[in-house]
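Here the complex is missing a single protein chain, while all its other protein chains stay put.
Chain naming follows the written order as A, B and C, and within any one chain the residues start at number 1.
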Amino acid sequence: MKHYSAFAVAREALRYHTGWERAWRSPEPKKKYDVIIVGAGGHGLATAYYLGKNYGIQNVAVIEKGWLGGGNTGRNTTIIRSNYLQDPSAAIYEKARSLYEDLSQDLNYNIMFSPRGVMMLAQTQHEIRGYQRTAHANALQGVQTEWITPERVKELVPIINIDGPRYPVLGALWQERGGTARHDAVAWGYARACSAMGMDIIQQCEVTGVRSQDGRVVGVDTTKGSIDCDKLGVVVAGHSGQLAEMAGFRLPLEAIALQALVSEPIKPCMDVVVMANTVHGYMSQSDKGEMVIGGGTDGFNNYTQRGSFHHIEETVRALVETFPMISRLKMLRQWGGIVDMTGDRSPIISKTPLQGCFINGGWGTGGFKAIPGSGWGMAQLMATGHSPLTEAFSLDRFKEGRFIDESVAAGVAH
Amino acid sequence: MSTRLAKQGRLIDRSKQVTFTFNGTSMQGYEGDTLASALLANDQMMMGRSFKYHRPRGVVASGAEEPNALVGLGQGNRFEPNQRATTTELFNGLTSVSQNHWPNLEFDIGAVNTHLSRFLPAGFYYKMFIHPKPFWKHVYEPFIRQSAGLGKAPDKDNRDADTYEHFYAFTDVLVIGGGVAGLQAAKAAAQSGAKVMLIEQTAHWGGRAPVDGGTIDNEPVDKFVEQLVSELETMGNVTMRSRCMGAGVYDHGYVLGYERLNDHKPGTQGPRHRLWRIRAKQVVTATGAIERPLSFAGNDVPGVMLASAMRDYVVNWGVTPGERVIVATNNDDAYRTAIILKQAGVDVLRVIDARAAAGPLAEEARQLGIRVDPGKAIAKVKGGKRVKKVAICNQEGIGGAREEVECDAVAMSGGWSPVVHMWSHCGGKLIWDDANAHFRPDPARPPLGANGEGFVVAAGASNGPLALGDVLTDAHAAGKAAAKAAGFKPKNTKAPAGETTQEAAMQAVWLMPANADVQLRMKSWLDFQNDVKVSDVQLAAREGYESVEHTKRYTTLGMATDQGKLSNINGLAILADALESEIPKVGTTTFRPPYTPISMGAIGGEARGEVFQPIRQTPMHDWHDENGADWEPVGHWRRTYAYVRPGESVHDAVNREVKNTRENLGLLDASTLGKLIVKGPDAGKFLDMMYTNMMSTLKVGKCRYGLMCSENGFLIDDGVVARIDEDTWLCHTTTGGAERIHGHMEEWLQTEWWDWKVYVANVTEQYAQVAVVGPNARKVLEKLGGMDVGKEALPFMEWRDGKIGDFDCRAYRISFSGELSYEIAVPASQGQAFWNALMEAGKEFGVMPYGTECLHILRAEKGFIMIGDETDGTVIPQDLGLHWALSKKKEDYLGKRAHLRSHMADPDRWKLVGLETVDGSVIPDGAYAVGEGVNANGQRNMIGRVTSTYYSANLGKGIAMGLVKHGPDRMGEIIEFPGTDGKTYKAKIVDPIFYDKDGEKQNV
Amino acid sequence: MLILNCPYCGVDAEETELAAGGEAHLKRFGPGSSDDEFHDYLFMRENPKGVHFERWRHSNGCGKWFHAARCTQTLEVFGTYSAQTTEPPKEIKDAITAKRPGWTWREYE
Partner (left out) sequence: MSEPISALNHASYDGIAKVQECGLQGMITLRGDLSDKVLAKAVKDATGQKMPGQREAFVDGESGVCWMSPDELLVLVPYVEVEAKLAAMTNALSGTHALAVNVSDARAVFSISGSSAREVLGKLAPVELSSKAFQPGQIRRSRLAQVAGAFWMDDDQTLRVVCFRSAADYVFNLLKVAAQPGSEVGVY
């Protein structure tokens, strides 16, 4: 793999960039792999990467129905934070956040992790209490967050209206080391690093069946033929239910549409990520200058990657109230993704009833920020059979009534 | 230079001069000008700078597809960045500034990037700025952010001066686009009797057909349009809106129309924009086509323009973009530009036609004396801020053997692409048309509506046909088809006959010259705004970013504010070629709404300021406001947190209220508590399912505190239930719980136990309810007179109907404070009068109103739980020691099965206790108690948390409630709560009832 | 932005008048049921890519709950019907069969 650096770019410039190699190979599938990961989104690729890097398992194929990073990895609002309330969530998201900090260097691919800070506004007494609770929990969980005053909010985000007549800003939970990253680059960087380890990333290859013998997975059927494996990781977000059905079990998941939008680009006016949960809106400004805005989810099952417009409307009116200056900006583009929701809105990273088959899904609206941690834990689970990071996210928690509910601190899982 | 012509200009009124400014310079234009045409008339070709390299940019188009001529428009609280000059109607006093440069448009420091462009190819930032790590955050990113971003941000302190609104419209057929196709489709549809709505984004009807010439039914196009418009205007079933753009097509026939009411006359009364939410049975997209640029080196130099745009400027606004023009084309249509320019007296130096042979239009051009060079290409356009000369070579080849010609403008045409956005937004599919080298709607795969049938019909150029006659025939058929699909019978009418000069076949030309070398490709722009060149797309393909989405994201092709209207097809073709694939196999990126950007203000509509969200008010709201209420939002309700007197802090006020209520008399506005009437022969059975306790056995006249769990076992609400008569109960819910619990009850009644005879009605707002609390509560009621509220006549946990003073009321003897307490419900229309009467009569008893914080402290002193404080959606009654409220007699109630699951029965669950700090301080809200060591993920082990914590003025110390592991078994133990303030709070585990443990005060 | 016809008040209601209520025709399991039954009742939702039966409430309208048969992939609506039924009525099933021959959903087909 050719090393990326400013010197390499300069060297290539002299020959008009004709010497760059492919970022990842595009091989035909082999007959058998130690591990097959289905789904070349961020989570799937990260799982493969850490299987190779941490456990030396490099005979791995990542199979993708469409193009890598083309699902929710490339459709989200790129927020990275770990200020979650419950222990298991805080653990996995903080692991992810800390891995993000070094990911550009680790992958030799600039994923543009930008620790610009994430702020969650408290606009009711209830939210104040919820976020103060989170701040206390975070301190014990090793997550750096703090409760800040409205004045400090205004200092960090001059364009915010803290005296809104409807919902004045009463304070905020501030995670200085949260931020954003370039979402596509995360998938591309992992893919390039996986490919460099000799793993096969097979795009345009749809899994049509899961083969098993005596209750144990032995391979998959695909549109590019049958491929054998010892272990199978299913990491396909909105399509988890379909894959599970092929493997002969069911998952407590539902697929719904989540929307987002961006404004036209303007010069930098907001350097942090702001989430306002009372009014249901969140916003950051990308390096291109677009205001990136997260919208809501529909209440019904939907596989269209389109959502209903009134959610956009609700989000925008909330943000116009919170940031009055955006009223005269214009919405450039809106889009939707399919997210998979569990009963407690927390993910599932688990063994399954089919031996050797593992599932990673149910990230709902909050998957991007978890990618490195999720891959790290999933790789550990697949390689060793156990991971403290993923233990609480097992499938059996629903039967036991052992939920991981993040909504309790009003910390909606964006 | 670009200049105003003496003649032409069908849209301008030369008798009405308009003054405006650009970058501070005052300029003149005419009414009917766009900002772009007026700038050109003033020889202002350069209108902005590109995004990445800050290269000089001139206007390239004449409509919505313009990527370059973006300006900051207006001032102060009417400033708007990134407005297209081409779609901005000129008005007197318009102010505009160009964007993305420093210090100014002519001299821009950022333009150094253009000299470094060789080092800044597509995706360079993924390969660079990796080391050293801190540099990304502190050095590289701030620099990149500053140089990106286009328009200036509106001032942070300015609130938009304008208002916006929505409107809901319903129609059988919606026609998007008011060109000849749209007009004709609307007529064809309307003749069937269908209700038709026709929307057009510009201020003019007829689209570009009047510019392009030809005849319709032997009349000039202008005349035809005029007649058709007046005909449609007289049809009662047709609604026409100009300045109203079709912004997006959504599921089930939902279409957004973006009407710009006042942008051309800012400050006028009424809303600036209106967002139409249109429901159409059928949608006709008559959105026309957009001309494609040609990819040759230097095609981004100001003065290079779309051929169609150039003739628009001449015909519509009487402006020529240059005096010596070269036309480059791969089709016949561009000859129209050459001819029109020539006829307007402009020097047309050559038509460079990549094809070997052209059609009759070329002949017409030649006869006018225009030199036509077949088989030729532009090798390179030279010039910095303005076209200076063009190097001409053979189309076949790498671009050698050039001839240079001096000129000041270049018109280019690479063929036409139908505007398929509206067709595609909701899932309509496209097919590749080889003859015209474009994607057009595939009629076999339209977007599907609620009934599973297609609901969009494409018409005219947006459907593929480009010749006037074909456009009209197609549009006429589309209008009829839409009417038919909407359930109407179209009239058997014929399309008008359009005649234009026959055109010879175009030839796909994706690169000029065909085998341009890398140095030329590095100067051949695809995306003018984002600075994406042919070489960038080729690089992406070479590096494995093969999917069209990868290429788009890696190079930023088509991600600019024009969303690739000019660049996408050209980019796709380059990608397909680089992959040795075919264009239809590569496919397009997804078309997403809106068609062009729409204002956030319009999206938000009326919902701003005082109508941003409803504020629910009790009948005594105004009194509270006038008497120092510090407001707290609870759901949409506003409740008084405390009544702050002059000179007091909120905290002082709370302490005063707490003490006064315990010592004298307090009044609480409890009107927000939900009140649901549940009635019927099965009401008791039903409530036994809803509540964990037994409600069917409650005696008439009595009250019982009830708990509600979800089917999943968690506490969702609580409140006092009163039995009104044999088959009627009144259930109180929490504030904000009324609608939720009403819905919850209806859900079970309608969807599970629909054979049970029960009716529920929400009567929350029928009543103003006042809690009269404190040792003097009975005295004040007795003073007002009326019903007997004595200990025997109205015992604790009972209710009576009667009169207090003059007021008809229902009095509940219930207490959430541990004090002697009544809750009195009177009709809402008399709430304020009743409150006044209590305040007046209570004077001698030391009456004070109290707010929600006081309410919270009083209940915490008594160890009463609060839904939302002690509960958070994860807490079950067993956690709170509420076993007594879980009926053991009942076989079933919501939540009962859930409580049997292993984790819910786990003895290690955290349980409710009281907490008393060792030093009397107040434990911080939300603090957690720590145990020994860390868990497997390195997190401190936690053994409990605070759920409610207050300073009790009555007890003179901090009190708290919390959930603690094995808590009730650990009375007297001291546990530690680390605060985020760096202190550790030590607290003793105690009984949660801090005040009046035997409950004597409420029973007097 | 869906439109569903409310079978109770007859209005073609747009989505903003409606509240989605999840999967239809759930059989309630209470005390006496097994852990598996209770788990499936609460959490194991049908998540089909295609024909789906679901509950809606005309919340900003007549307030009634009703059922809808809808395709999750195209958003086509096959019909709406009463909430007071434990399985889709025959005319709804026929309407689906006409459009999606061979469809299945749980035990229905």
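The rule is short, and it goes like this: a contact is a pair of C-beta atoms (placed from the backbone, for glycine too) under 8 Å apart; a residue touches a chain by one contact, two chains touch by 3 or more.
On a predicted model such as this, the values are computed, not experimentally measured, just so you know.
Asks: What shown chains does the left-out chain touch?
Replies: Per the touch rule above, the missing chain touches B, C.
Asks: In the complete assembly, which of B:M1, B:A169 or B:V922 touches the absent chain?
Replies: B:A169
Asks: Touching the absent chain in the whole complex: find that residue among B:S649, B:S829 or B:S902.
Replies: Considering all chains, including the one not shown, the answer is B:S829.
Asks: Which listed residue (B:A6, B:A357, B:V611 or B:A793) would be found touching the missing chain in the intact complex?
Replies: Result: among the candidates, B:V611 touches the missing chain.
Asks: Residues of chain B in contact with the chain that isn't shown?
Replies: 163, 165-170, 239, 268-271, 274, 277, 279, 606-607, 610-611, 613-619, 637, 677, 679-681, 757, 759, 761, 763-767, 806-808, 827-830, 832-834, 837
Asks: List the residues of chain C that touch the chain left out of this view.
Replies: Here the touching residues of chain C are 8-11, 14, 16-17, 59-64.
Just so we're on the same page, only the chains that are shown with their structure count from here on.
Asks: Averaging only over C-alpha atoms, locate the centres of chain B and chain C and give their separation in whole Å.
Replies: Roughly 29 Å, centre to centre.
Asks: Provide the C-alpha centroid distance between chain A and chain B, rounded to the nearest whole angstrom.
Replies: Measuring from centre to centre gives 22 Å for this pair.
Asks: Of all residues in chain A, which are in touch with two or more distinct other chains?
Replies: Expected reply: 304, 308-309, 399.
Asks: What parts of chain B, by residue number, touch at least two of the other chains?
Replies: Answer for chain B, listing residues that touch two or more other chains: 250-251, 254, 427, 712, 898, 901.
Asks: Which residues of chain B touch chain A once you look at their complex with the stated criterion?
Replies: Residues 51, 78-82, 118-119, 121, 124-131, 133, 136-137, 141, 144-146, 148-160, 248, 250-251, 254, 256, 277, 426-427, 518-519, 522, 535, 539, 542-547, 549-550, 553-554, 556, 559, 561, 563, 590, 592-594, 597-601, 603-605, 607-610, 612-613, 615, 632-634, 641, 712-713, 868-869, 872-874, 898, 901-904, 924-928, 930, 935-940, 942, 945, 978-980.
Asks: For chain A, which residues are in contact with chain C within the complex?
Replies: Per the touch definition, chain A meets chain C at residues 241-242, 250-255, 298-304, 308-310, 342-343, 398-399.
Asks: Along chain B, where are the residues that touch chain C in the complex?
Replies: By the definition above, chain B touches chain C via 250-254, 279, 427, 448-452, 711-712, 743, 746-747, 750-752, 754, 891-892, 896-898, 900-901.
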